[in-house]
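One protein chain omitted, others in place.
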Amino acid sequence: MTTRLRVAIIGTGFMGRMHSHAWRTAPRFFDLSRAPEAVLLVGSDADRTAAAAAEFGIPESSADWRSAIARDDIDIVDICTPGHTHAEIALAALAAGKHVLCEKPLANDVADADRMADAAAAAAEQGVVSMCGFSYRRTPALALAKKLIDDGRLGQIRHVRAQYLQDWLTSPEAPFTWRLDRERAGSGTLGDIGAHSIDTAQWLTGSAITGVSATLRTFVESRPRLNEHVGLGGNADADAPREQVTVDDAVAFTASFADGALGVFEATRMAAGHRNANRIEVNGELGSVAFDFSFMNELQFHDARLPSDEQGFRRIDVTEPEHPYAGAWWPAGHGLGYEHLFTHQTVDFVRAITDGVAARPDFAEATRVQRVLAAVEASAASDSRYTAVEGARR
Amino acid sequence: MTTRLRVAIIGTGFMGRMHSHAWRTAPRFFDLSRAPEAVLLVGSDADRTAAAAAEFGIPESSADWRSAIARDDIDIVDICTPGHTHAEIALAALAAGKHVLCEKPLANDVADADRMADAAAAAAEQGVVSMCGFSYRRTPALALAKKLIDDGRLGQIRHVRAQYLQDWLTSPEAPFTWRLDRERAGSGTLGDIGAHSIDTAQWLTGSAITGVSATLRTFVESRPRLNEHVGLGGNADADAPREQVTVDDAVAFTASFADGALGVFEATRMAAGHRNANRIEVNGELGSVAFDFSFMNELQFHDARLPSDEQGFRRIDVTEPEHPYAGAWWPAGHGLGYEHLFTHQTVDFVRAITDGVAARPDFAEATRVQRVLAAVEASAASDSRYTAVEGARR
Amino acid sequence: MTTRLRVAIIGTGFMGRMHSHAWRTAPRFFDLSRAPEAVLLVGSDADRTAAAAAEFGIPESSADWRSAIARDDIDIVDICTPGHTHAEIALAALAAGKHVLCEKPLANDVADADRMADAAAAAAEQGVVSMCGFSYRRTPALALAKKLIDDGRLGQIRHVRAQYLQDWLTSPEAPFTWRLDRERAGSGTLGDIGAHSIDTAQWLTGSAITGVSATLRTFVESRPRLNEHVGLGGNADADAPREQVTVDDAVAFTASFADGALGVFEATRMAAGHRNANRIEVNGELGSVAFDFSFMNELQFHDARLPSDEQGFRRIDVTEPEHPYAGAWWPAGHGLGYEHLFTHQTVDFVRAITDGVAARPDFAEATRVQRVLAAVEASAASDSRYTAVEGARR
Partner (left out) sequence: MTTRLRVAIIGTGFMGRMHSHAWRTAPRFFDLSRAPEAVLLVGSDADRTAAAAAEFGIPESSADWRSAIARDDIDIVDICTPGHTHAEIALAALAAGKHVLCEKPLANDVADADRMADAAAAAAEQGVVSMCGFSYRRTPALALAKKLIDDGRLGQIRHVRAQYLQDWLTSPEAPFTWRLDRERAGSGTLGDIGAHSIDTAQWLTGSAITGVSATLRTFVESRPRLNEHVGLGGNADADAPREQVTVDDAVAFTASFADGALGVFEATRMAAGHRNANRIEVNGELGSVAFDFSFMNELQFHDARLPSDEQGFRRIDVTEPEHPYAGAWWPAGHGLGYEHLFTHQTVDFVRAITDGVAARPDFAEATRVQRVLAAVEASAASDSRYTAVEGARR
């Protein structure tokens, strides 16, 4: 029997919790030649990290990520921290010969992303695997969309239409978080959720975004500081001290794709009524696909080659055994949830390590998203003028 | 009993037919102090116009619009011709003291639109009424949305998201029509359907678009000439002579509104699977409304002031007697169709004449759409750079 | 040129108004060899009928249906009165050699229906056409469903699932109307809307209902009398005198079809939130169709012969030129409304007269619905025991 893959998770927040569930669950539903196991949780505060490890079911904890990475018995470093820390941790982990799974966006700027990609490329020659966590690629419905597009079912692509709509910042009294601080988060809505749309669009179409014309907005300039008595969902006291919001609340941009398609992207945290509507639609000469994460087990597919009086968007329940990832779970019609994307991501990452399948997106591919993010910010800073994405190619 | 309002319809195409139905139907369902009656149909070809008049149930026909306008017994001139003819006909009709209903967009350029607005303003002093046919304003669901916004139910507006998706040009072999000729149509998708989105957005929010950053695309450069054996829906022969497409197939732009909202607009005739999805959504600090013409009897309304665990988009069946226009028709739940917008428009226009209610949009208001169209074209011609809308104000 | 078909409409209520619109509209959109024209409106009260005629645009009015039928210049008698009057009027009209269009249900009991069918059969030998107004058959989406089923696309039918959900009687204070009086209405929800479901189900499947097991419910036993100041939608005064409700508020029954399918039917006027949800779904061995009148321009079609990973209900926008009735109207995607069903019905009726096409459903076919209604009442009266439909055959 082969040995397990031992994982250190860096980060104890939402994503740390999510990844711990994925590492635990993946080997129970997927046939993996080496089962992964989260053995160490790393955070910034020793006591809180120990408590989180107990909660997540991880045997060991640490407040020192450097020593964690130095341990011989760790195979995988799983980075779930805010973006400004990614580069330093990833570079150290790669240098130590660890496989690295890094949450998205890869970094807070292109320079860091490039350094990470270079280090990953060098490490790859030693068999070290790196991957960036654009988890939505692991949605069965989007994986089916990818297959349909790759099979030519849409023909020449004309339109990509992506909206990522959230509403947790709708109220001006919704409290401040680190995600609203440019220093730590890099950008706001753009990097947090717009990045998902960009990655999904380029991956689905197999075509790079070559230029953008963009606008960024910050509707609420300051927000009350969150204290311990107020959860993320609630409003803080009216007289709480306020923090400056230094990132965008919303972003919108049009995009040109290498294959000629026209993209329209919008992301916001102020679309009242949309908790997490991650939507993308692709229209081609022969058909269309449409997806909304609010209905994550469905793909809408329109086949324009059917007889005209029988055409229409078809709501495919993507839970058949034949569908991507779905066969490992429950009988058809018994849908999956958000967390399954991370379990699937874990499976793909482990198989990249054990079976030599390419890890996608690797750090190089993830830098393409980073370059689009940079072009969006540059365009927004220059009157929305069309701005080429540096280094973009098909 | 008062005399009827006698109408000359100029134009025998899709819109001429539609308006003739509206003039006939309006007095049967709405209480009008002077019933309108279409008495004259004007076209370019005498025989074909006579045949159309017989089909539409209009007693007289003519191939000479100038003499039609000159007739003393005509009260209303209803312009349903392509955009490049609007100004000349409208100016003549206004000069002759006729009330003028003019199809959208008002003109093919701002200069013509301004001349029309000036003439209409002068004629208004003589009691002459002018109105531009942005018919979607007469959708009960959108009229309800307007009421909710005017009542402050959405609070400060943050986002306007408008898509007008058609697919009749998806195939490169779909035949050429006058709508693809810049000379006659002014622009393509932009002026034909994008104009609807612009008018709806400014009307709903009560806020002007002050600037845009835009992209235009023509995906298919030439199309086979339509011959008589091929309908609009079908494909022409492969070896038919081809006409140059001189307008846009698709347009996308971001927009700034006077009240600070961010707009994202997209219009296309190549969104495979969408026959006529005219969609608009408005997100405010206190709620949202969303509309899709594919479900024209519905308005989606989200009230963010409800308790958090009871919130959600509410699908309002806008067919109650209390709803705009709806009470004149059938019992609740027995929905209306596309043509009803035109009947409602007729009613509003007649009442503007007989009751002194303001005609909305009058020509001055319609020029605001024209100015946005011009700004979109200017921005698209200069690398999508943000371009102020000339004369835009709240 | 042939002469017009001159129509007398009997009935000035909701259906009288609706039919007058249909007679006026049909010849404007459909090519009819003899155009119909409503020339006479007949009601019970002379003054109110005259006022209704003026409103509906009908030149003459009368309060004497017998003399109307006796007139030589009337070709068609169009019966839009409550059910208890149908037989007498129809028999007289058929005897006078008039073509008869009669609103549904055909009669208030089987005996009357049989007499009408016998008279219609006799008159048919003289070229007299009769038809019963099951208008939902004229929905383009349902006509497409019928075509798909007739073409074998669903294979052997297993399930018919029909719900007709309204909510205008939800409040116990909703006022009394003639529709709640057994004497005039025959039955309540059963005959008013359940009858539509029964006709649609038998027509779509081409298979007769052979037996039923049924339950009827009257949830609210009495309701305030409607006075002139209170519309149908509102609630009457709490102290208004109350009328006894003598019909059913709701009905539910299971049904056996001649071809072996299992039917489940439900109709109610107390399904809060459903204004007029007339739904039917048919499941076969090879596929399914589903329809909801709340989305009347759509048909949902599932083709079980597609590859398993591409299957799903397809939302067909039934507005293409190729679709039933749709080509006469507007470009694809510009949907129709409730009233169009009646215009289509008029067209089919006129063509039955002029072109010798069979009128469907004729009175004989309409009696099959009547027999199911009778079986439903009989079963409900005997502990829901399975009750064969008298005379039902495939």
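Brief remarks on what is shown
Going by the order they are written in, the chains are A, B and C; count residues from 1 in each one.
Everything below uses one rule, namely that a residue touches a chain if its C-beta (ideal position, glycine included) is under 8 Å from a C-beta of that chain, and two chains touch if they have at least 3 such contacts.
In this text the structure is predicted, and so the values were computed from the model without any measurement.
Which of C:Thr12, C:Ser213 or C:Asn276 touches the hidden chain is settled by the complete complex: it is C:Ser213. Listed residues A:Asp259, A:Glu339 or A:Asp383: the one in touch with the omitted chain is A:Glu339. If you put the hidden chain back, the residue from A:Asp317, A:Asp348, A:Asp362 or A:Glu377 that touches it is A:Asp317. Annotation: of C:Ala124, C:Ala304 or C:Ala328, C:Ala304 touches the absent chain (contact as defined above). Considering the complete assembly, chain B touches the hidden chain via residues 144, 298, 301, 307-318, 320, 322-323. Contact between chain C and the absent chain runs through residues 154, 158-159, 161, 163, 167, 170-172, 213-215, 217, 219, 233, 250, 252-254, 256, 260, 262, 264, 266, 268, 270-274, 281, 283-288, 290, 302, 304, 308, 311-313, 383-386.
Chain A meets the missing chain through residues 14, 18, 20-21, 24-25, 27-28, 55-57, 166, 168, 231-233, 274-277, 293-297, 317, 319-322, 329-340.
Note that in this section only the chains that are shown with their structure count from here on.
Compare each chain's C-alpha centroid with the centroid of every protein C-alpha atom shown, and the nearest one belongs to B.
As a whole-number value, the distance joining the C-alpha centres of chain A and chain B reads 41 Å. A straight line joining the Cα centres of chain A and chain C is 54 Å long.
Residue positions of chain C with contacts to 2 or more other chains are 317, 320, 322.
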